[in-house]
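Excluded from the complex is one protein chain; the other protein chains are retained at their positions.
Lettered A, B, C, D and E in written order, each chain numbered from 1.
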Amino acid sequence: MWAYEKRLQYPINIKKKNLKMAKLLVTQYGGSNGELAAALRYLNQRYTMPDDKGRALLTDIGTEELAHVEMIQTMINQLLKDASFEELKNAGLDSHYAEHKNALYPTDANGVPFTVTYFATTGNPLADLMEDMAAEEKARAVYENLIDLAEDEDIIAPLLWLRQREVVHFNRFKSLYEEYKNKGY
Amino acid sequence: MWAYEKRLQYPINIKKKNLKMAKLLVTQYGGSNGELAAALRYLNQRYTMPDDKGRALLTDIGTEELAHVEMIQTMINQLLKDASFEELKNAGLDSHYAEHKNALYPTDANGVPFTVTYFATTGNPLADLMEDMAAEEKARAVYENLIDLAEDEDIIAPLLWLRQREVVHFNRFKSLYEEYKNKGY
Amino acid sequence: MWAYEKRLQYPINIKKKNLKMAKLLVTQYGGSNGELAAALRYLNQRYTMPDDKGRALLTDIGTEELAHVEMIQTMINQLLKDASFEELKNAGLDSHYAEHKNALYPTDANGVPFTVTYFATTGNPLADLMEDMAAEEKARAVYENLIDLAEDEDIIAPLLWLRQREVVHFNRFKSLYEEYKNKGY
Amino acid sequence: MWAYEKRLQYPINIKKKNLKMAKLLVTQYGGSNGELAAALRYLNQRYTMPDDKGRALLTDIGTEELAHVEMIQTMINQLLKDASFEELKNAGLDSHYAEHKNALYPTDANGVPFTVTYFATTGNPLADLMEDMAAEEKARAVYENLIDLAEDEDIIAPLLWLRQREVVHFNRFKSLYEEYKNKGY
Amino acid sequence: MWAYEKRLQYPINIKKKNLKMAKLLVTQYGGSNGELAAALRYLNQRYTMPDDKGRALLTDIGTEELAHVEMIQTMINQLLKDASFEELKNAGLDSHYAEHKNALYPTDANGVPFTVTYFATTGNPLADLMEDMAAEEKARAVYENLIDLAEDEDIIAPLLWLRQREVVHFNRFKSLYEEYKNKGY
Partner (left out) sequence: MWAYEKRLQYPINIKKKNLKMAKLLVTQYGGSNGELAAALRYLNQRYTMPDDKGRALLTDIGTEELAHVEMIQTMINQLLKDASFEELKNAGLDSHYAEHKNALYPTDANGVPFTVTYFATTGNPLADLMEDMAAEEKARAVYENLIDLAEDEDIIAPLLWLRQREVVHFNRFKSLYEEYKNKGY
């Protein structure tokens, strides 16, 4: 089980409105390579890792990805919450306003709702860890695309930090993959 | 952010194999009225509750639902993990074995993958809380169906406990709904 | 069975083109909280209401929601039908034109096709009626968002009328829910 | 708008339980070639038929398909409503029971929820009518498959009648298609 | 099996950037009436055509549709590949950039991912061929919509050629349909 701590893993404090950026950031919430897909993938796969070390690693990274979901949610919320409907309309977010007003919803950047078909679990530790490595690489690539599109330091700083976490996770998964490969799984 | 505590909210200890039950329980993991839908719904909606009390309530219940997801995952895992593929085959879980071996995957009881279209967020606190009350009622009804289908006390006891939690959550949402209604939201 | 009457439940007569509004209104046709979801939900659930009164109520409201679908379709059609492809293009409806020309299609405001995963049926009368109450509240909220976004009286008047019908339906469902609760279902 | 008449277009009176047949019949409710897809397709496409005759034909057949949806719903309901959960379990409908108890839900025969991606609308009258002709042919083929699978006259008789209606609709669509083709649409 | 020939079925050589057109053309790649749906539909249905002639026709047209997929992919790639992210942003393709950078992805014009629910296979040769005729008509209609929206000859010429191929395929399917109908299938 999890205990909630009322703080973000990395501080978010966006002072300048940028509604278009909200529409793009959402892909790291509900898109195919986003944080929610990562969290659910690892917390789902952990049960069939072959030893305690593997189960602990997936639980640990899965739990951290939940914190990343919260960071992305907070960024989107800060970008949306004080916007008048006129501003949302002018930023091309009128379809968002029609359905969700100023609220969040887990979709990709085109508004397609999140689905777990974005990840797979085969029960084979090598295949599942390779999928996890790929997930981290894809999330890193999407963070790089978002950093290209952002201009505000308040947005760029947490994105850079999140991108770096994907690299750390990739290396941890790779190290376990190699250990399991050597053990002949 | 969340800190993981290495214990379940309520103990799970299933001693007797029942693979068919695993196939049914999964609906409370990845089905339309299940725990994952509940957790993601509340953690998504909390940002547009109109005051701290509302945000805290949705964070609190959302966090507890994550613990319920873990309980259901653990039940399914205990039912699947030691099963030979012959046993999985005989229990009609050969399609599960083909794709996931002994691993988990968040679907409904027919194998349809989880999607967030199972819940909505309108940004209107009364509409969102009424949807949450409905979610709790629907989850309660599904627990009652599963309890009908179960025969093993090791399965029934946690299901009864989880069912009871839905009733508690329903009442907490109802109380907030009425408070907000009186305040004229 | 149903007999078609060649008139709308409430008159629609939009004289001023507003193609952007067509793109938003579609959410009440094929979106998660829209009229089609409502109609199909009630006409599906009616079979397991526990008495004639419940079955009649769901049939009655379900039939009215079909008439609301037709009103929304007519509004969208009046907004789209005489538009040249240049006008559709300039209003950002070129992706609509590419696929559907001036025709209708049941999607949400982002173009995501309608799916029945937007509603649930548990077979438990209290859970199903609570879901129906939530559906009415969510549809009301979406009508309020659309009324915010609209400027033309020819659009606003039917939306206000439809919003009011959701309130009426909510109260009818609530009254039956309470009756069934008292009866101990 | 539509007025509900409290009778079925063709009488349904199934006296012998056959739960497996309920699981198959559902494809004509929520499957890709079923009655719901047909009703929504025609009622959606009618707005862009080029003349009153075309609009009236699609409204007329669309309205009849709603009555066919109700017939299929009634058949499934008669097959499910008095079944104990033990009977549902023994007939392999335990996953249905877990989620829906004895209630209905619009899916295909594998339990995949209905989606409007099963039909298209291009706004081109010839293309849309050809799609409608194909829809009638496909529904006819599925009725023939279901008749092969059925053994009870109470089930076979309405299926034969419904199959015949598809042939009638096909011919009406074909005739309009040819008229429009000759007119140079 | 297939041997790849390193040339396009019809030459593509787009010299003028038009990023908005890329966003529309994608519907003939991953949309409901597009080339990928056609290729997979025919290559899937061919196994249950009743004779060698039918199987050969569906294999032949299915193989050609794969070449059409490649033509559309090439058009989209030529329109996207040299675009800076600033240009993609200005053309409203920032959501595409966030997720896919300059790469392709099979969706409809709204960004909804491709699904095989866009086509059906009943195993009945007449129903399946009628569906194929409808598919060709719908693809033709979409090409006509795209030609309306295009202004560049380098884009229009291959679209006109592709449109013409749909007419040829329609006639080949129609001829086989009539032959099979006469044979009493």
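By definition in this document, a residue touches a chain if its C-beta (ideal position, glycine included) is under 8 Å from a C-beta of that chain, and two chains touch if they have at least 3 such contacts.
Just so we're clear, the structure is a prediction, and the values are computed from it rather than from any experiment.
J.: May I ask you to name the displayed chains that the omitted chain touches in the full complex?
T.: A, B, D, E
J.: In the full complex, which of E:Q45, E:S95, E:N110 or E:N145 touches the chain missing from this view?
T.: For the chain that is not drawn, the touching residue is E:Q45.
J.: Which of these touches the unseen chain: D:L88, D:A109, D:M133 or D:L162?
T.: D:A109
J.: Kindly note down the residues of chain D that lie in touch with the hidden chain.
T.: 20, 23-24, 27, 31-33, 108-112, 141-142, 145-146, 148-149
J.: State which residues belonging to chain A touch the missing partner chain.
T.: 32-33, 115, 117-118, 120, 122-124, 126-127, 130-131, 133-134, 137-138, 140-142, 144-145
J.: Tell me, which residues in chain E touch the chain that this view leaves out?
T.: Residues of chain E in touch with the missing chain: 1-5, 7-9, 30, 36, 40, 43-45, 47-48, 59-60, 63, 66-67, 69-70, 73-74, 77, 81, 99-107, 113-117, 121-124, 128.
Rule of thumb we're sticking to: only the chains that are shown with their structure count from here on.
J.: Shortest hop count from chain D to chain E along touching chains?
T.: The least step count works out to 1.
J.: Any chance you could name the chains that touch chain A and chain B both?
T.: The shared contacts of chain A and chain B, listed by label, come to C.
J.: What is the chain whose Cα centroid lies farthest from the Cα centroid of chain B?
T.: Between chain B and the rest, the longest centre separation is with E.
J.: Taking all residue numbers at the chain C to chain D contact, is the shared part over half or under half, that is, same or different?
T.: Both copies, chain C as well as chain D, present the same residues to each other, with over half of the numbers appearing on both sides.
J.: Need the CA-centroid distance for the pair chain A / chain E, whole Å please.
T.: Whole-Å distance between the two chain centres: 33.
J.: What is the distance, in whole Å, between the centres of chain B and chain E, each centre taken as the mean of its C-alpha atoms?
T.: Spacing between the chain centres: roughly 41 Å.
J.: Using mean C-alpha positions as chain centres, tell me how far chain B is from chain C in Å, no decimals.
T.: Averaging C-alpha atoms per chain gives centres 29 Å apart.
J.: Please list all residues of chain B that touch 2 or more other chains.
T.: 32-33, 115, 117, 122-124, 141-142, 145, in rising order.
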